[in-house]
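One protein chain is absent from this view; the other protein chains keep their places.
A and B are the chain letters, set down in written order, and residue numbers restart from 1 in every chain.
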Amino acid sequence: MPNAIVATELSKTYDVKVRDPGIKGALGALVHPRYRQVRAVDNVSFEIERGEAVAFLGPNGAGKTTTLKMLTGLLFPSSGRAHAAGFDPWTGGNAFRQRIAFVLGNKQQLLWDLPPEETFRLNRAIYGVPNAEYVKRRAELVELLGLGNLIDKPARQLSLGERMKCELAAALLHRPEVLFLDEPTLGLDLEAQQTIRSFLGEYRTRHGATILLTSHYMADVTALTSRVLIINRGRLLYNGELSELVARIAPIKRIELVLSVPVPRSVLEAYGTVAHYAPPRATLEVPREFATAASTRLLSELDVADLSIQDPPIEEVIRIAFGEGDAASIQEVPEESSEEASALVRTDARRAPQ
Amino acid sequence: MSVEVARGRFAIFRDQYAELMRSAFLVDLQYRASIAIWLIWGITEPIISLGIWWSIAATGAVEGYTREAFARYFFGVALVNQATLSWDAWNIDRWIREGEMNYRLTRPIAPIHEAVADNIAYKGPTAAIILTAWIIAAAFWPAVRVPFEPGRWTLALIAIVLAAAIRFLNGYATGLLAFWTTRATALVELQFGISLFLSGRIAPLSLLPPQVVEVAQYLWFPYVVSFPVEILTGDVATFEQYARGFAGQLVWLAIWMSLYLIVWKRGRRHYGAVGG
Partner (left out) sequence: MRRVRRTLIVLRAFWQLNWLEELQYRGNFIASLLGTVFWLGMAMLTVALYFRHTEKLGGWEYWDVVVLLGIFNALAGVVESVLRPGIGHLPTDVRSGALDLVLVRPVDAQFYVSFRRLDVWRLADVVLGLALAGYAVAQTGRSISAWELLAFVVTFAVAIAVVYSIWVSLMSLAFWFVAVENMSALFDAVFEAARYPVSAYPGALRFLFVYLIPIAWTTTIPASALTGRLNPALAMWAMAIGVAALCASRLLWRIALKRYTSAGG
């Protein structure tokens, strides 16, 4: 199969118990349990070629993580077929797991009390990486991610960004063919985010790994991938180039202005719709085809310090395209991020009595 | 499978275990203070039991157990209990609840191996500590001395290893019920309570009512503590006793191994159906 990841009419349905509140409801549920079907993933189909990077976008609860779990063999589909790295993920066994890596942004895999170096060693053994290869790959990853002085400190002493970088390194020591990333830049500072984005790009260029990532950050998408899959309420809404989506759905351009001499809002309204007005800055929206003309007029008729033409932000695009207020939550913190806070508090009932 | 491939696979397996044990040991080293406290917690039960029986046996032997015999017995219990105790159910429960099971399921080694390596890395050194304490105590306290019989001690070691395996698989398989219920650890605690009596941790089995001992023989409990301890103390002496003991251990090892495989397969499938 030339394609690295194939989802064919993937569906995942859960039976959720329905229960009325209160004691009566509780008793009723015992005697006569009622179920409601929740389609977490509904007939999703897509193909990803070897070496491609694709982003999976969607609001909370849209089905992104569930789809990813089906592609990594954690869940099996209710119907349809999943295929990744040459295997059926559910039945692929260790041969399949050898070829993939699954990194979750909010659940860490590094050994908490030991330096990341120890996790590297452990992964080397678990994935059976030959020593010579291990040394080479480790050196490359340390260099690309700038891990130099981080790998000797216990993981719990590292910042979230530093930990994430080490997580990535640990996950790539066995050169997986397919890399699944669930919110990799979640909650990281800007510098860490940028490092990881450029690293992933570089890594893909060098080794041709296929990358499927979910994210809430538009910057992840625009920096890493050209293709997006948009999912909402379990259904795949869009599968294609990002630029095409933007062009198709919202044929407008945004003109970001910085004025040397502020002018009243009404003046700007002559050139286009005023999206934001905060002198000396302003944002105008104009139809695509008139963007250049409008810019020329602005530059010649007003005192403009800076002007740039941009596509509207993706959240806007998605909200417009699919009409649901859900798109606003794309920039928000997703449901599992409370785990992030609890990862900082490592209470560990490690040796419960027995 | 050719010999080459088999040898290669074994080498990888051995490599994986070596690193898993190393990581576990290093982590344990970080937690050495906590582990010391767990050690203290672990020996108080046999010490208190010994104290009570020592008082009871003040006026004379109890069913053939003199004070000295009780002392030897409970030192044995302290050692064997430390070498066989099982905590994995709590880990499994936590991993499933907190989503830490996922990455264990997407790497090319079954999660149980990590637990086995963890157990060995923990129990090896801590059991050695108890053993050392016993040896030191024996220097000052004749009552706890056990005659030097290398053959017997070897058999005791084998019995302890088998006992540890049975108890581990029992705890792990019961812990895997966490795939279905939040009360898996309660089930383990229930077994822990029953084993106080049926494993001979609260008293040598011969001191229990005969009907209870009979019931116990049909379960695995006597084989995980009582049998190895009685080899050490010399209560297991005849060939027949050895044979029955080891046979029982092997049978229960097979049973719990099978139960583990069944529960694991079913549990994995359940997890794949409804998630964590």
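Following the convention adopted for this analysis, a residue touches a chain if its C-beta (ideal position, glycine included) is under 8 Å from a C-beta of that chain, and two chains touch if they have at least 3 such contacts.
In this text, all values refer to a predicted model and were calculated from it rather than measured experimentally.
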Contacting the left-out chain in the complete assembly, out of B:55, B:217 or B:258: B:55
Full-complex contact with the absent chain, from B:178, B:202 or B:263: B:202
Sites on subunit B contacted by the missing partner chain, in the whole complex: 30-31, 33-34, 37-38, 40-41, 44-45, 47-48, 51-52, 54-56, 58, 62-63, 183, 186, 189-190, 193, 196-197, 202-203, 207-209
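Methods note: only the chains that are shown with their structure count from here on.
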Separation of mean Cα positions, subunit B and subunit A [Å, integer]: 44
Residue ranges of subunit B touching subunit A (in the complex, touch as defined): 12, 15-16, 18-20, 22-23, 26-27, 30-31, 34-35, 38, 41, 85-87, 89-90, 94, 98-100, 102-103, 105-109, 171, 185, 188, 192, 269, 271-275
Residue ranges of subunit A in contact with subunit B within the complex: 14, 66, 69, 72-76, 90, 94-95, 97-98, 100, 102, 104, 107, 109, 111, 113-114, 118-119, 121-122, 124-128, 154, 336, 339, 349-354
